[in-house]
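As you look at this complex, bear in mind that one protein chain is not there, while each of the others sits in place.
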Amino acid sequence: MSGSTFGTIFKITTWGESHGAGVGVIIDGCPAGLPLTEEDIQTWLDRRKPGQSRFSTPRKEDDLVAVQSGIFEGRTTGTPISLIVYNKNQRSADYSEIASYYRPGHADYTFDQKYGFRDYRGGGRSSARETIGRVAAGAVAAKLLGLLGVRFLTYVKSIGPVTIDPARFDASEICKNPLSMPDAQAAADAQDYLKTCMQSGNSSGGIVECIITGVPAGIGEPVFQKLDSELARAVFSIGAVKGFEIGDGFAAARATGLSNNDAFYYNEKGILCKKTNHAGGILGGISDGSDIIFRAAFKPTPSISAQQDTVTKDGENRSVCVKGRHDPVIVPRAVVVVEAMGALTLADLMLENMAARIDTVLSFYQNR
Amino acid sequence: MSGSTFGTIFKITTWGESHGAGVGVIIDGCPAGLPLTEEDIQTWLDRRKPGQSRFSTPRKEDDLVAVQSGIFEGRTTGTPISLIVYNKNQRSADYSEIASYYRPGHADYTFDQKYGFRDYRGGGRSSARETIGRVAAGAVAAKLLGLLGVRFLTYVKSIGPVTIDPARFDASEICKNPLSMPDAQAAADAQDYLKTCMQSGNSSGGIVECIITGVPAGIGEPVFQKLDSELARAVFSIGAVKGFEIGDGFAAARATGLSNNDAFYYNEKGILCKKTNHAGGILGGISDGSDIIFRAAFKPTPSISAQQDTVTKDGENRSVCVKGRHDPVIVPRAVVVVEAMGALTLADLMLENMAARIDTVLSFYQNR
Amino acid sequence: MSGSTFGTIFKITTWGESHGAGVGVIIDGCPAGLPLTEEDIQTWLDRRKPGQSRFSTPRKEDDLVAVQSGIFEGRTTGTPISLIVYNKNQRSADYSEIASYYRPGHADYTFDQKYGFRDYRGGGRSSARETIGRVAAGAVAAKLLGLLGVRFLTYVKSIGPVTIDPARFDASEICKNPLSMPDAQAAADAQDYLKTCMQSGNSSGGIVECIITGVPAGIGEPVFQKLDSELARAVFSIGAVKGFEIGDGFAAARATGLSNNDAFYYNEKGILCKKTNHAGGILGGISDGSDIIFRAAFKPTPSISAQQDTVTKDGENRSVCVKGRHDPVIVPRAVVVVEAMGALTLADLMLENMAARIDTVLSFYQNR
Partner (left out) sequence: MSGSTFGTIFKITTWGESHGAGVGVIIDGCPAGLPLTEEDIQTWLDRRKPGQSRFSTPRKEDDLVAVQSGIFEGRTTGTPISLIVYNKNQRSADYSEIASYYRPGHADYTFDQKYGFRDYRGGGRSSARETIGRVAAGAVAAKLLGLLGVRFLTYVKSIGPVTIDPARFDASEICKNPLSMPDAQAAADAQDYLKTCMQSGNSSGGIVECIITGVPAGIGEPVFQKLDSELARAVFSIGAVKGFEIGDGFAAARATGLSNNDAFYYNEKGILCKKTNHAGGILGGISDGSDIIFRAAFKPTPSISAQQDTVTKDGENRSVCVKGRHDPVIVPRAVVVVEAMGALTLADLMLENMAARIDTVLSFYQNR
C-alpha cells in the first residue's frame, strides 16, 4: 500500500489504525513562517470528535493533538510538521468476534483479499479514525488559505430523504443543531428521521455541501490536475463517499447549453463577473474567481445492529448483528473532513500555481 | 502547468493543442512483451472520431495514429511508447474572432487568468482533441487488461431528459445507433430531442455509464489511491464532466444501511458472492470482485450558435454567436474517453497491487 | 520544503529536528505479511547510536524506537508503519549562542536564506539526528531484502589519509574496532590520526564503501531511475556526502575500454559470469547479477572547537569556537546510514521491477 500520501507541494502522509497506538499525519511543504498553534489544529479536531450528540458513536475520545516537529517559536519552519493523536479509548474486545466474519458494507473482505489478512480491530486502517490525520492537516491548510482570503462554508445538505430548503438557508444555524444543517426545520425533521432509523437498528446516508469563497481565478493545472479533478479525488478518498459533483453536477446532464452557460459581464466597477454560477466556479479545470461549490454523497453507516446475512472467512453463511459503538449517521461528522480535503487540495494547487508564469518567476527572483 | 502526467506505474503524459502540429501521448511503464499493433490503437481512435453522424462536429479528421517508439517486432519493449496523431484539418481562421472575447462555458477566461495569454485557436489545450492522447493510451491499457480478463461495457445512459429504460437494455444496440445508447427507443427519442436543440442553436448534456467485469478483488491502494478515488479523479479530468458516482451514488445518500449494504453469501460452488451490488464493486476503496459500475455527468456543449451575453478582453460587454464546427452533444463521443480513463486507472492500480504482499514478492523472485 | 519523501513503491517520509519532541519516519508500501519486531529496528538504531567510543559525540541518547502503527500480531499489515524515537537528552542551552552567527560548513546560513529564519537548536532539520528515521526505515527494507537473499557489507574504507589495505581486508574486523574498518592495522593508524585531530580541536573526513550481494539481474528503471542514479541520489542526500562512485568510479575516467569492459563468460555450470567487475554490478543502469559496489566520500565534521572566522546575522565579522557535543569524525556512524539508504533504494526498485514484463503480470493474476 503506497497510497497514504496526498499532494505535490503541500504534501501530507497519514498513518495509524483505530486500535493501534494512535493516528497521525506528516505535513511536508507548508511554507515557513506561518503562525500556528496546537489550538488552531485542536479546534478542527473538536469538530469531528465523536460523542457530541445522540447521533454519533458514544465512543469517547479526547483526540488531543500533539505537535512533534516543524514549529519553532510559534511559526512553521518549512520542515515537516508531525501531528499525533494517541488512541485512548480502545476496547478491542468489542471486535474479537468480527475477526471471523466479513461485515457487509465494510472493507473486511477486500483488505483480506488484498493483503492476505487484516488488523480486524475497529476496521484497522479503514476506520473513521483514519480521518483524524486529514482533519489535523486540513486545519493547517485552512490557516494558510485564510491568510490568502479563502473561506469555507460546509454543511449537511440532506440526511436520508430530508433536504434543506434554500428559502430557509441560514448559515448561523449550522453550529446550532447536532446535524450541522443550515436550516432549523430540516434539522428537526432529520432528527426525527434518524430516531426512526435508530429504533430499528438502522442508519442513514446524506449529502455534504461545501462553498469556498475568495479563491482567485487561475487555480488548477490542466489536464490531469484540474481543480475539479483534484477535488473529486480528494473527497472521494473519504470512506463512504459514493458521489461527487461540482456546481450543477448531475443536473447539468439534463440541461442545455443555453441554460447552463454562465454569461460573463463587467459590473459597474469594471470587474468581470458571471450572471449565474452553474459551473460551480471552475471552467476548464481552472478556478474562475467565483464561488467553488461542490457536494459529496455519503452512503449510510454500514455498521448497524439490525440482523444481516453475511459469511465467515471459513466458508459458512451466517447472519450477524454488528456490535460496537457506531454512528447512526456519519454525515454530520464528515463535514469537517470534507472541508479538510477541500483545504488540502486548494493549498497544494495554490502553491503549485505560483510557478505558472515567467513574469511572476522573474519578479520573485529579482525582488529578493 | 505540470499536470499532464497520469499514473504511477503505468504512466501517461499527453501533449498537443487543437490547432498545433498534432496531439500525442507517451506511455511509460507498460510491461514488456505485450503484443501491440497500430490497429489496436486505431480502433479506439476511430470510436471517438468526429463527423460520423449529424450529431457530431462536421470537422473531418482521419486521426491516424503513428507509433514512434516502444514496439519492436510487434511487442512492447518496456520502454516509452510514443503515439502521435497529426492535425490535418485546422481552420484557424474560424477562431480569429474569438481571440478578442471570452466564450461562456469555455476555459478562455481562466487560461488567460492563469497564464497571462492563451492559444485561442480552437480552445488550445482545453480542446476536445486533447482526449486523443488519452484514448490512444487507453487502448494500450485495455489490451493489457484484456489479457487479464477485464472487460468494459460503456454507453450513454441519458441525453438531456431522455434516459434508457433498464427493461429495454440491449448491449448490442450500443453500436447500432449514433448515440451509443443500449436502448433503441431511448436512442430514437434522444435524436428527436437533439434535433430540437439544434434547431435553436442549442446543445445538450448527458450521462455516460461504465461497467467493468473481471476485476479481481484487492485492487486499489488505501487511503488516497482508493480505486473509486482514482476513478473519480481520472473521469473528472475529462473536460465537461460535472458529476461522478460509483454504484448507487447519490441515491445511496437517501438510503438506509439495511437497504444499501450488500449481503455476502457463498454460492453452491463455495464462491463468495454478493446478493446485490449497491456498492458498485468497491468496498473501502478496494475492488470486491463484483462488477465495477460508475457514471459521469457531462454538461451541455458550451459552444452554441444561439446568441449569448459575454465580454471582450478589453472591458466591453457584448453578445456573441459562437461559430465553428461543434458537436450539439459531446456525450456519445465521450464514451470511449470515459472507457479509456477507466482502463488507464485500472491498469496502473493492477500493476501497483503486485507488490502488496510479501508472499507474492518472494514467489516472484524465487521463481526467476 | 517538500523533499522529505523518498521512494515510489516502498516510500518513506521522515520528520523531526534535533531538539524537538523527537524524530520519526512513516514507511508506506511495505508488503503485508513481513515478520517484523521492534528489535529488528532497534538493532540498526544501536549501530548509529552516539557515545559508543571516544570518537563520537558524548551526547547520550538511548534512541529507543516505538512502533506506532502498521504491525499486527508480529507482521506488517500493508498499511503505513510509523516509527518514533523521542529526543531525551536535549540541551538547548548549548545552542543559544549560535542563533546569532553562521557556523562555517553548516547549513545555518542557507536555511536562513531559504526560509527567512531557522530552528537554530542543534542544527534543526540538518542535524545528524535526522538520519534516525532513515536508519529505522532502512532496517525494515533490509529485513525484506534479506528474505530475497540480498546482503550488505558496509564499512569505513578510509579516514583522512589512512586507507585500508586490500591485502589485509578482514570483514570480521569491522565490528571489532570503533572505526568500523575491515583492517585492524588501518583502524589503529586512523585512531592515532584522529587523536591528533582532536588535540587541535580539528576533525576528519573519510570514505564509506558498501558491497551488496545477491541482487538479481534486472533491477533499475531506465532512464531516470537507473539503479546507480537512484543510489547516487539516495547516498548524496545524507548530510556531509561530497562524492559518490560505482565500481571503479573516477578511476574509470583514466581507463581504456579494453581494460574497463568486464568480459562475460559461461562457467562450468553454464551460468553467465563476468571475469572482472569494474562496472560495480550495474550496466545501463540495471543490475547485472554481480556484486553492487559503491563508495561515498564524507567531508570532515564541520563542528570543530578550533577558532574559525565567520559572520553574525547582523552584519559583523567575528571569530568563533563551536561548542557543543560533536563527533571528531562522522564516518564510522555514517556506515549504517549509507547501508540504510542502499537498502531503501533497492527495496523500492525490486518492488517496482515486478511489473516489468507481461508474462510475470499474467502469472501473478492467473495464479490467484
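In this document, chain identifiers A, B and C correspond to the written order of the chains, with residue numbering beginning at 1 in each.
In this text, a residue touches a chain if its C-beta (ideal position, glycine included) is under 8 Å from a C-beta of that chain, and two chains touch if they have at least 3 such contacts.
Note that the structure is predicted; figures quoted are calculated from it, not measured.
Set against the missing chain, the residues C:19, C:47, C:106 or C:143 yield one that touches it, C:106. Only one of C:164, C:304 or C:336 touches the absent chain when the whole complex is considered: C:304. Of the listed residues A:26, A:258 or A:350, the one in contact with the hidden chain in the full complex is A:350.
Of the listed positions C:46, C:62 or C:262, the one in contact with the omitted chain in the full complex is C:262. Listed for subunit B, the residues touching the missing chain in the whole complex are 1-5, 8-11, 13-17, 20-24, 26, 28-29, 32-33, 66-70, 72, 75, 77-82, 84, 114-119, 124-125. Residues of subunit C that touch the chain left out of the display are 1-6, 8, 14, 102, 104-107, 109-111, 113-116, 125-126, 130, 158, 160-161, 197, 200, 202-207, 216-226, 228-230, 232-237, 239, 241-250, 252-258, 260-266, 270, 272, 275, 278-280, 282-289, 297-304, 306, 308-311, 315-317, 352-353, 356-357, 359. Where subunit A meets the omitted chain, the residues involved are 8-10, 29, 31-34, 76, 78-79, 144, 147-149, 216, 222, 350-352, 354-362, 364-365, 368.
Heads up, the rule we're going with is that only the chains that are shown with their structure count from here on.
Compare each chain's C-alpha centroid with the centroid of every protein C-alpha atom shown, and the nearest one belongs to A.
The two sequence copies subunit B and subunit C touch through a face in which the numbers common to both exceed half of the numbers used overall. Separating the CA-averaged centres of subunit A and subunit C is a span of 38 Å. Computed from the mean C-alpha positions, the centre of subunit B lies at a distance of 44 Å from the centre of subunit C.
Annotation for subunit A: residues 1-5, 8, 14, 114-116, 125 touch two or more other chains.
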